[in-house]
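I have a structure here, written as structure tokens, and I will follow up with some questions on it.
The other protein chains are all here in position, but one chain of the complex has been omitted.
Take a look at chain A:
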Amino acid sequence: MIHFFKKKVPNYPEFWQEYERSFEEKPKEDLDQVRFVVLDTETTGFDYLNDRILCIGALSLCNKNIAINQSLELYIKQEHYNAETAEIHGILKNGGASYISEEEALKLFLGYLKNAVIVAHHAIFDINMINKALQRHGLPKLKNKYLDTSNLYKKTLLNSNVFKKKEHYSLDELAEKYDISKKDRHTAIGDAYITAIAFLKIKGRLKGKGHLKLKDLLKMG
């Protein structure tokens, strides 16, 4: 009857609707039951508008376990291409691994991600890049909750006047601190792995301060 007020619901493709449906399930509070998807994107640059995602690497983390055969590594065919950053990541346009279109990648990624909690280093960057890509295909933003390992790491440090915390901590610094091999640094999945191990170690250190729930983590970063 009141169709009049209702915003016209765009007709989203099936894979988006399925992704949305996964959020109907109530989120779990016990950290050992939460599914985390640890991800990293390699991009052509840092400009949300002009730069594109080259590769998405993601691992899924349940109850402190990472099953390797349940990881995701997507390489995206490029129209936009920035020669400078390609050198860092060693990904050449349409070379090497099998490449798929951006839309296909988003479809696979959402199907993999579902309602998991996203964990990433400087998460906001990766999420914005993905949201921009979604937008290009006429889709809304990601609905997932997310955690940033850079912020969480800061919470493990001592609060003391005698030493200053930095504004940001790089993934390299975390890897060194937690003795994680920096092999495969600057591949999406390699960075996702480093982030995952760092996240687990951070969680272990934060846990000491009482029984940690998901909402506590979300509050911290």
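By definition in this document, a residue touches a chain if its C-beta (ideal position, glycine included) is under 8 Å from a C-beta of that chain, and two chains touch if they have at least 3 such contacts; residues count from 1.
To be clear about the criterion, contacts and distances are computed from a predicted model.
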{"item": "Complex member absent from the view - protein name from UniProt, among \"CBS domain-containing protein\", \"ABC transmembrane type-1 domain-containing protein\", \"ABC-2 type transport system permease protein\" or \"Imidazole glycerol phosphate synthase subunit HisH\"", "value": "\"CBS domain-containing protein\""}
{"item": "Touch with the omitted chain, as defined above, among A:R52, A:K107, A:H121 or A:K201", "value": "A:K201"}
{"item": "Residue of A:Q33, A:N50 or A:N65 in touch with the missing chain, whole complex considered", "value": "A:N65"}
{"item": "Contact with the hidden chain (one of A:I76, A:I189 or A:L217)", "value": "A:I189"}
{"item": "Residues of chain A (touch criterion as defined above) contacting the omitted chain", "value": "57, 59, 64-69, 71, 73, 97-98, 156-158, 160-163, 176-177, 179, 181, 183-184, 187, 189-190, 193, 197, 200-201, 204, 207-210"}
